[in-house]
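These notes are about the structure you will find just below.
Note that one protein chain of the assembly has been removed; the remaining protein chains are unaltered in position.
Up next is subunit A:
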């Protein structure tokens, strides 16, 4: 089978739909992951043994079980409890929650590097705990964790391809469908690969910039 440019032009608009979905899902899940991770990290530092045990369990669960299994689990089990959701929000939520667990580790790591004197200073200035976190610790944590967090967002973006298992029309899903409709697999999959490759470039550029700044 040879490469057919006309076919490429024909399927390109549909693949672009997939790109749009991929971007949307990446943005939504990374918002959940970055925000949720911060909340989890703060929760673990502030709370007592129970909160810590809860966060630890959460982390271990999501680190040991494939995302695909969690996706299937949510997709097939929720309807049994009478909650029927479309695949897109399920995908966004599961990816977001799984990566929130990873991100909380990163936040916690950066929190450790903040010197203890800073907290003492906050106490000396009589700042309330809320202000201490909101104005002093959290911004510092985010700043220091930025490169590692971006790495996880990149990983999340790559993992969105898995959502095609639930029928979400991400780029991978669109390529799969177009391939089956026309019984031509060479062009859709190759194009999908090239587009995914291209979509990585902004991330890599940002990462190298961040690294320069921190080095």
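The working rule: a contact is a pair of C-beta atoms (placed from the backbone, for glycine too) under 8 Å apart; a residue touches a chain by one contact, two chains touch by 3 or more; residues count from 1.
Criterion: contacts and distances are computed from a predicted model.
A.B. asks: If you had to name the missing chain as UniProt does, which of "DNA-binding PadR family transcriptional regulator", "Copper chaperone PCu(A)C", "Alpha-D-ribose 1-methylphosphonate 5-phosphate C-P lyase" or "Amino-acid permease protein YxeN" would it be?
C.D. replies: "Amino-acid permease protein YxeN"
A.B. asks: Sort through A:86, A:129 or A:193 and give me the one touching the missing partner chain.
C.D. replies: A:193
A.B. asks: Which of A:65, A:85 or A:123 sits in contact with the chain that's absent?
C.D. replies: Candidates A:65, A:85 or A:123; residue touching the omitted chain: A:65.
A.B. asks: In the full complex, which bits of subunit A touch the chain not displayed? Write them out.
C.D. replies: Against the missing chain, subunit A presents residues 1, 60-61, 63-70, 72-73, 76-77, 80, 158-159, 161-162, 164-165, 172, 175-176, 179, 185-186, 189-190, 192-193, 196-197, 200, 204.
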